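Notes follow the structure.
Every protein chain except one is present and positioned as in the full complex.
As written, the chains take the letters A and B, and residue 1 is the first residue of each chain.
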Amino acid sequence: MSLTFIFFTVLAILAIASAIVTITARNPVISALSLVFHFFMLAGLYLTLNAQFIAAIQILVYAGAIMVLVIFVIMLLNLGDEEKLKEKFNLRKVIAVLLASVLIIQFFLIYLLTRSGKIEIAENTAKLSTVQSIGQVLFSEYLLPFEAIGLLLLAAIIGAIVLAKRKLT
Amino acid sequence: MLSDFGIVLLFLITGFVFVALGLITAAIIRPHNPNPVKQSTYECGEELISGSPWIKFNIRFYVVALIFLLFDVEIVFLLPWAVVFQQLGWFAFIEMAVFVLILLAGLAYVWAKGDIEWEKPKPYIPSLKDLVVERKQHFAE
Partner (left out) sequence: MEELGWILLEALIKALVIFTLILLAAATLVYIERKFSAFIQNRIGPNRAGPKGLLQPFADVLKLFMKEDIVPDAANKNLHRLAPIISLGVAIAVYAVIPLGSSFELAGRTIYMGVAPNVNIGILFILAMTSVGVYGITLAGWSSNNKYSLLGGLRSSAQMISYELSMGLAIMGVIMVSGSLNLNDIVIHQSGWKWNVLLQPLGFIIFLVSAFAETNRTPFDLPEAEPELVGGYNTEYTGMKFGMFFLAEYGNMATSSALIATLYLGGWQLPFNPEWVGLQEGSVWLALAQFASIVIKILLLSCFFIWVRWTVPRFRYDQLMNLGWRVLLPLALLNVIATGAVMFLI
């Protein structure tokens, strides 16, 4: 048993545990915080895969920006008890079950395919995931998608303002 | 490379243990005699007015957080470019300048719409007339 494997197991168990707390906690702030903890564990998992940039981004963007937004929403809207949220849950339950079954099928497919040797984990993934190589690839091969992201972000800024304004009035 | 991160992790864990130890020591040696007045929410010694502070808040904070999120994503894209831009040459530089300009347009939009503008408090400077009126009311009472 290598050290990496031990790291992986501990991180994975903590990640799953915090994910369960996220969906079962009664207090929305606690569930948001356990999601933040979950993101930290995910970042650790990325580090065991040598994907340092993704790991840092996981914390910087997800834990440091998106979850701050979520906490703001929880604090500002003050939905408080989950009772009020229980209105249109039926459709969501159906969708959740569907997505979960897709996920389980996917797990099995990946497991079976790697077992039988039909797909293999690429050799040079470790080299590809440093910040330098991401920079090299992003600005040579993926120029157009990169500019498209710029436009997408612009659209998101405008959309956010328009929606927030509509809610306000 | 993982070992370096392992050391960072170890440092983080010892850090949190260290902080927790401080709190636990304090919990052991400090006195504990609560009473209802002590445990009440502090509002300058007054009785609570208007109940809980957990109310619906100004949406402006939320808008600021949204704009922050979008610009944060922009920084994330700038990072890999900043590391290697000396090897990438002019084309990537112009590419990035276009990207930044697109987002500056976004900032300009937010600016023009007044969403990063906070309400300025308007100072109340009483004129002589106001003061006279105030005095009169005071004496009438």
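FYI, a contact is a pair of C-beta atoms (placed from the backbone, for glycine too) under 8 Å apart; a residue touches a chain by one contact, two chains touch by 3 or more.
Since this is a predicted model, take the numbers as computed values, not measurements.
A.B. asks: Among B:W90, B:Y124 or B:F139, choose the residue that contacts the chain missing from this document, as touch is defined above.
C.D. replies: B:W90
A.B. asks: Could you please point out the chain A residues that touch the chain left off the display?
C.D. replies: The list for chain A reads 3, 27, 29-30, 33, 36, 52-53, 55-57, 59-60, 63-65, 68, 71-72, 75, 130-131.
A.B. asks: So which bits of chain B touch the chain we can't see?
C.D. replies: 1, 3-5, 7-8, 10-12, 14-16, 18-20, 22-23, 25-27, 29-34, 36, 38-44, 52-54, 57, 61, 64-65, 68, 71-72, 75, 78-79, 82-86, 90, 93, 96-97, 100, 103-104, 107, 111, 116-121
The working rule: only the chains that are shown with their structure count from here on.
A.B. asks: Just the number, please: Cα centre separation of chain A and chain B in whole Å.
C.D. replies: 23
A.B. asks: For the complex, give me every residue of chain B touching chain A.
C.D. replies: Of all residues in chain B, those touching chain A are 1-2, 5-6, 9, 54-59, 61-63, 65-70, 72-74, 76-77, 79-81, 83-85, 87-88, 92, 95-96, 98-99, 102-103, 105-107, 109-110, 113, 115.
A.B. asks: Please output the residues of chain A touching chain B within their complex, sorted ascending.
C.D. replies: For this pair, the touching residues of chain A are 3-4, 7, 44, 47-48, 50, 52-53, 57, 60-61, 64-66, 68-69, 72-73, 75-78, 80, 131-132, 134-136, 138-140, 143, 146-147, 149-151, 153-154, 156-158, 160-161, 164-165, 167-168.
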